[in-house]
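Heads up, one of the protein chains got dropped from this complex, but the rest are sitting where they should.
Each chain gets a letter, A and B, in the order it is written, and its residues are counted from 1.
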Amino acid sequence: MTDSNKTPSGNGTGNGKDYKWVGTRAVRPDGVDKVTGRAKFGADLHLPNMLVGKVLRSPHAHAHIRSIDTSAAEALSGVKAVITRDDFSDQPKGAVQPAGEMTINYRDMVRNVMAREKALYEGHAIAAVAAVDARIAAKALSLIKVDFEVLPHVIDPVAAMESGAPIIQEDLMTEGMEQSPGAMTNIAKRVEFGHGDVAVGFAEADVVIEREFTTQPVHQAYIEPHACVASMTEDGQGELWLSTQGHYVARGHCATLLGLDVSKLRVQASEIGGGFGGKTVVYLEPLALALSRKACQPVKMAMTREEVFRATGPTSGAHLWVKVGATNDGRITAADAVLKYQAGAFPGSPVAQGAQCAFAPYELNHVRTIGYDILVNRAKVAAYRAPGAPIAEYATESVMDEIAGVIGMDPLEFRLKNAPKQGSQSSYGPKFPVIGCIETLEAARDHDHYQSPLKAGQGRGVATGYWFNIGGQTSATLNLSEDGSVALVLGTVDVGGTRASLSMMAAEELGIDLDKVRPMIGDTSALGYNMLTGGSRVTFAGGIAVVGAAQDLIGTLKDRAAKFWDIPVDDVEWAEGEARATNGYTDNMQPLSLQEIAKDMAKTGGPIVGAHSINAQGAGPSFGTHVVDVDVDRETGRVWVTRYTVVQDAGKAIHPSYVEGQYQGGAVQGIGWALNEEYIYDDKGRLENAGFLDYRVPVCSDVPMIDTVIVEVANPTHPYGVRGVGETPIVPPMAAISNALANALGIRFTDLPMSPPRVLAAIKAANGDATTAS
Amino acid sequence: MAKYHITTRINGDDVEFLCAPEQTLLDVLRDDLRLTGSKEGCASGDCGACSVTIDGRLVCSCLVLAAEVGGQEIETIEGMADGDRLHPLQQKFLDFAALQCGVCTPGFLIAAKALLDRNSNPSETEVRYWLAGNLCRCTGYDKIVRAVLDTAADMRD
Partner (left out) sequence: MARIVLTGNLQLHTEGVSELELDVNTIRQLMRQLSTRYPGLPADFEDEVAVSIDGTIYQDDWFAEIAPDSEVHLLPRIGGG
């Protein structure tokens, strides 16, 4: 299965081997900068002669833009540039281009960064200004006159599918569905996956459960708002500094929208203050470049928190229908689901991924999932950690729990009885490669948490989650310095410790001390293309690139040692950081250390560089099972998570602390999604809770310690067995918590979030003997 | 518009600056004094990324007007280490991997130091409630809380 042409074998052989660095908890190389305030994030760069840019945003959820008058703003002293839709050329219709991890429709993107014919959501950018300071920029925005014709709007995905709903994009055609000529729709796409015949499967079932669920949009809620500094010169060259998950991808988007040669734009990623998928797209950056091009001065732009909530991300809200049948001995006979996801104002919800993952933790003979991508008057969705999967698996894992309860089976034993393994046909088609679904379920079942008794009134829930993970284009370089230390140049943004994990693999391969490897994230001119940090790909794909670069470097080092000794290179081996002569030469030749070879590299042929560029394939999919205990305040409806354990297959944990950190962080984001977080709109389609006070992410006192179990079922396509770990942890929490609440209260919740008012109402309704609450 | 002339002390140094009436302490720290270790995450006092102490009191610098801080003693993340010696909390955050993206880290460190200055033996619950004004979206708080508790234990020894 390993693509031996591309994947360097390296020194790693997966698990069961003792390593010097891999698997240790080394201090991260960027750590001191981050605990001392030195680390430079998006808004931390100041350039000479820099202007401040601000955006005028639509106050309406849906409106024609009849005209925009910027003359008074332009006349204001201190204003250096004003831009509107007229400053961006339109993009060709219908053309999608591969860019980064997804194909991109630039006609949509140019409309999303700056409204053209219509404002499509509250917060949609209408105009932007650059001025000498923030106060003048704000004043200038207030002088821009926009003539809006307000239109009816729609936010709810089911309402948006009905005939007669306000139409978001008049020229939209539904992909995957018959559409009567001339009819307008908000349904961008219908997709269907599955195999077998669910009708046959349901006929075999002893028990069938069918439920409907809703979820609300939730935001990635990275603590650092979007920010950038753009600087264009009179000759059309540009530099861009930004907080992003992928500076090469951002470069491509900006160059396309501004009509620049890609290589004329040099892009540097700042330190990134969280992204979780939300910083894979561009918002401010094309505006800042356009303002800078007009003003011929650098322009800094940073969003307020309110702008982040209204105009970026979030992920889809959804309406979900799930039906599962099983026999009384716990075999699932059929599984069926219909998923309706909000896309926002442009097509592109992650419903296809949701539909594929919905039943992935089960080996099924009869399965079908249907997904709809639905336009509504809300900011276009951005990726959010395992995009699409948490929404679908919330619903499916709730029903699985319920059906296990009805047939009187332990929910983990039920899952184990139906769990997929290598060679099982997945619910979305292909057979699974080496996976660790069973191993995580068994580890959860055997964990002290699952075995321990509950306190009175508490409930316990479990859920399993699945995510694909991806590889992708990656370049890395190791530059040997004259003292034998090594500069590791990476092009993958570090969101949570990958400079550490990638350096550790480099040190392991080279056989040198970790502190002799200095990693840095190069700008877009420093390396070949690097796809963005997303899909849990960096330690996987970046690891393959770094191991390849190290092997390339070692090849040159052996060659130099062979020349030094004047022996064939085949008689030189590299071990423990030094070249050793073999085949009988050993006695008269002392090993040459990396330092010694480095000292004389000028005399033996010049600079020594190891490089590797790949398009990594064969990412290892990852399963996780979560166990959660909850307590409910029966008087307020407040749910307390009292104990939480994440069990997940990492393939191989290069840096266990940062693997645990991904598990813990994903679980707590999921706790927020389950219990508190939601977008709340007024009747005009305006977001009512665009701030951290009212959009309540979990705080420190809301959550307990998050226990973790790292299962290691090596991924055979990676030299150390790595699977991506960053996304799967957010998939199970919503169902696990809902299942725990059902266990505690005997009430099955079908709507997120399970916030105190909703839980309290359900408790009160349950006194009237209802078993389902909404 | 007339600006205020403010004389204050920041991280032990006398500092003078001019500020507009509406400028916050965070604005002046970041934009004028270039002390960008304090971060703006919300500008409404909800996220704690801009935490500093004023005369030992923990505040969100986005909620303090710069014109108010004359004659006071301000501590920011830039002043937390003693020369080349990291504060024990800083070192423990590194050892415990108590940060991922790191943007909330300065605020957490300032807030945690303010806690330990008052209470050398906080319970886990006390740590969690003290730090409830600082948002972290990456770590789930587990390693942060452990780092603070372990630092407190070390400092008591």
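Basically, a residue touches a chain if its C-beta (ideal position, glycine included) is under 8 Å from a C-beta of that chain, and two chains touch if they have at least 3 such contacts.
Since this is a predicted model, take the numbers as computed values, not measurements.
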Among the chains presented, those that the missing one touches: A
Of A:G176, A:G405 or A:P591, the residue in touch with the unshown chain: A:G176
Chain not shown: contacting residue from A:I155, A:A619, A:I654 or A:V703: A:A619
Candidate in contact with the missing chain, chosen from A:A75, A:V96, A:C296 or A:I680: A:V96
Residue among A:P152, A:G236 or A:G429 that touches the chain left out of view: A:G429
Listed residues A:F88, A:F193 or A:Y248, member touching the removed chain: A:F193
Candidate in contact with the missing chain, chosen from A:G201, A:G535, A:G548 or A:P753: A:G535
Chain A, residues in touch with the chain not shown (by the definition above): 1, 3, 5, 95-98, 101-103, 175-176, 189-193, 220, 275-278, 280, 350, 352-353, 356, 383-387, 422-423, 428-433, 467-473, 534-537, 615, 617-619, 717, 724, 726-727
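Assume only the chains that are shown with their structure count from here on.
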Chain centre separation (chain A, chain B; CA means) in Å: 29
In the complex with chain A, residue positions of chain B that touch it: 20, 22, 30-31, 34-44, 46-47, 49, 76-78, 80-81, 86, 90, 93-97, 99-106, 109, 124-125, 127-129, 131-146
Interface residues, chain A side, partner chain B - complex: 25, 27-28, 30-41, 43-44, 46, 135, 220-225, 271-276, 302, 304-305, 495-497, 655, 657-658, 660-661, 664-669, 691-693, 697-703, 705-706
